[in-house]
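Left out: one protein chain. Kept in place: all the others.
The chains carry the letters A and B, assigned in the order they are written, with residues numbered from 1 in each.
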Amino acid sequence: MKILVSVKRVIDYNARPRVKPDGTGVDLSNVKMSLNPFDEIAIEEGVRLKEKGVASEVVAVSVGPAKAVDTLRTALAMGADRAILVQSDEAVEPLAVAKILKALAVEEQPGLIILGKQAIDDDCNQTGQMLAALMKRPQGTFASSVMIEGDAALVTREVDGGLETLRLALPAIVTADLRLNEPRYASLPNIMKAKSKPLGTKTPADLGVDITPRLMTLKVAEPPVRGAGIKVADVDALVVKLKEMGVA
Amino acid sequence: MSNRETMEYDVVIVGGGPAGLSAAIRLKQSEPDLSVCVLEKGSEIGAHILSGAVIDPRALDELIPDWRRRDCPLAAVPVRDNQHWFLSRHGKIAVPHWLTPRWMHNKGTYTASLGNLCRWLAGQAEELGVEIFPGFAAAEVLFDDQGAVRGVATGDMGVGRDGKPRFEYQPGMELHARYTLFAEGARGHLTRQIIARFGLDADSAPQVYGLGLKELWDIAPDKHQPGLVIHTQGWPLTDAYGGGFLYHQADGQVALGFVVGLGYRNPHLSPFGEFQRWKQHPQIRTFLEGGKRVSYGARVINEGGWQSLPRLAFPGGALVGCAAGFVNVPRIKGTHTAMKSAMLAADAVVAASRAGRRHDLLDTYEDTLRKSWVAEELRMVRNVQPLLARFGAVLGTALAGVEMWMRTLGIGLPYTLGHKPDRALRLARDAAPIAYPAPDGVVSFDRLSSVFVSNTNHEEDQPVHLRLTDPAIPIAENLALYGEPAQLYCPAGVYEVTGRATGDPRFVINAQNCLHCKTCDIKDPAGNITWVAPEGGGGPNYPNM
Partner (left out) sequence: MTSLVWVEHDNVHVKEATLAAVTAATLLGEVVALVAGHECVEVAKAAARIAGVSRVLLADDVAHAHGLAENIAPFIAGLMSDYDAFVAPATSASKNIAPCVAALLDVMQVSDVLSVEGPKTFTRPIYAGNVIATVESRDAKLVLTVRATSFAKAESTGGEAVIETVTGATDAGLSSFVSAQIAASERPELTSAKVVVSGGRALKDAAGFAGVIMPLADRLKAGVGASRAAVDAGYVPNDYQVGQTGKIVAPDVYIAVGISGAIQHLAGMKDSKTIIAINKDEDAPIFQVADIGLVADLFDAVPELTAKL
């Protein structure tokens, strides 16, 4: 079975985003970019399934600018076999990414598609679900464990208040949550080997996808600074407040 | 250990700063078939780079003569207005230009982020085929049977706090090389070991350091004057020498900071506190009001100069850049000399490779360096720092000024002043306490929120990388005698003494906060703290510092 994993180049989770003074967007110059942490988990899961003998090939895909090759090389260094860059210098929304992945899935025919549950820049949490709906295939979102049993995937998902397990007919789409696995470090020899693994480039137009955005960002701003509130004199006063809030 | 994988290179370079990258570029320019790799402990090139900076392009002109036409970020802001101020509590005296020798005027220099310059140099290096590996810390020097350096090993990844392998454990790798260049910057941890092992500093004065703290700010557009470069001396320092800098750089940003010589004796001094206090000066504050702090960081800087240089070459390798210590203190510049030293080392390596040599002494490096403009520059200013350290800001500067003028005019006298090691401190009870103002949250800030904007992060579950030779000393000695000054000299709040109120004092090490500045390695009064590289990829993530 082939596994397709979608990865995104995003601001490093340690870096602090700066709003441009004119409020038109976030200033990404001089900011460290990395592989989206949830996507790193997705790659790790794909590679583990390959190591278990369940999958034969892991293909990493990224929709992004030319520099996203660095992100794909990281995925290759972690153990992906092949990579595809769908190049776009404009930001591509989840809906368009889903359409691109669907077109690629038609070409690649994967048994499983794994994505990170959300990108830590736009925090949309939509792409995996949209892809599943467009492909008319089942989805296991916020997965904390994935097991393949024959022609089905048993996915345990994190839901509000606990866990639930679903059985999905393959091919299926899974989105990775934090607890799915702990990604491996890319070792030096693997980083070297990654340089010679195949990496192809396409454009959204090649796949027949229109990436015109549907949402216009009118402005961005920092959240209002939380100000100090009130002080209560004693525990009784606090109890009153808690009861007012419906907490107690 | 013996089952580590190995990789072979012609040259391995430890450290992806300006020296390491310049050496790599020069090697590949001269001999494209050499295999060259650069190991960098930061998560990317530039992540651990911190400097003012005002850079003399002299070395870059030699390395890549057409750099200005290659989109190099250094070209953006030439220095056009160079100011030197003596500060009093509320005022300033600007030193007139004619009072200082021409080479202090910063003509022909540029002010930019050294981190960005390094990223550009890394791109140039990779185009030439240099392999750069960020996120990998060199943890161990490898020696052959004759005791020559034959490479380094990267640190194991995925070791837990208890020293046992975690689930993601990956052993380090050995990188073997004909020659290994150490470009770790000031007070590099492997460099320390090399210097000790080969006795490289037997004939040198002790190395001395300053701690530089820096912030990057977006300032109000009407206050921004690109190319304006200001250096200050005087207020607020009374118990130490040092001074501040404020550079108007590209994109509406100002880089400002403060350097405190670590030879101070008063254990109540906090370099961080002095920096925050300095920003309150009306002449400095005015630039910052209406602006926003973007980042913070700190790093030690060599101040020993010519007399503190160790021998540079040893069997199998050499020291380049600040690992050896080529900072020109009065000019407050070390990037150009670091780069040149690295280029000369590279030349020596190329000659040795062509002759089929390996693991031996690169003696031509030391020779060519002593005949180069690096030596000329550093010899000229060698007494400046000792005069400042001995005689303080006013008298010291005056004497240093005389000294510099005499040498500029070619009438220097053949003496060289030495250095006292930084470590000595007066007892806490014998030293005057210093009251630092509370941060105002507008222009001055507390340490933890400063560390926050340095984007520092370390894998939590790993051994503490700040090693105490004797774990009892901080409380038993340092606390009793000096009030445990680690709580003050560390610019990241790594060290705390808790539990004093309950009579059970404990020395707490918040290793997570470490900025990799190396101050503790230098200033602990008992010399009890040894900094070793934590797991690769950890530490600050400076944007364009």
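What we mean here is this: a residue touches a chain if its C-beta (ideal position, glycine included) is under 8 Å from a C-beta of that chain, and two chains touch if they have at least 3 such contacts.
If you're wondering where the values come from, they're calculated on a predicted model, not measured in any experiment.
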If the hidden chain were put back, which of A:Ala66, A:Ala169 or A:Ala205 would touch it?
A:Ala169
Omitted-chain contact residue, chosen from A:Cys124, A:Met192 or A:Leu207:
A:Cys124
Contacts from subunit B to the absent chain lie at residues 446, 448-449, 451-452, 457, 460-461, 498, 508, 510, 512
Which residue numbers on subunit A touch the omitted chain?
11, 16-17, 19, 26, 93-95, 98, 120-134, 136-139, 141-142, 154, 158-169, 172, 213-223, 226-232, 234-239, 241-242, 245, 247-248
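In this section, only the chains that are shown with their structure count from here on.
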So how far apart, in whole Å, are subunit A and subunit B when each is placed at the average of its C-alpha atoms?
38
Where on subunit A is subunit B touching in the complex?
12, 14-16, 18, 21, 29-32, 34, 182-185, 187-189, 191-192
Contact footprint of subunit A on subunit B as seen in their complex:
5, 7, 43-44, 47, 113, 115-116, 131, 133, 136, 154, 157-158, 167-168, 170, 173, 175, 218, 221, 251-252, 294, 453, 455-457, 541, 543-544
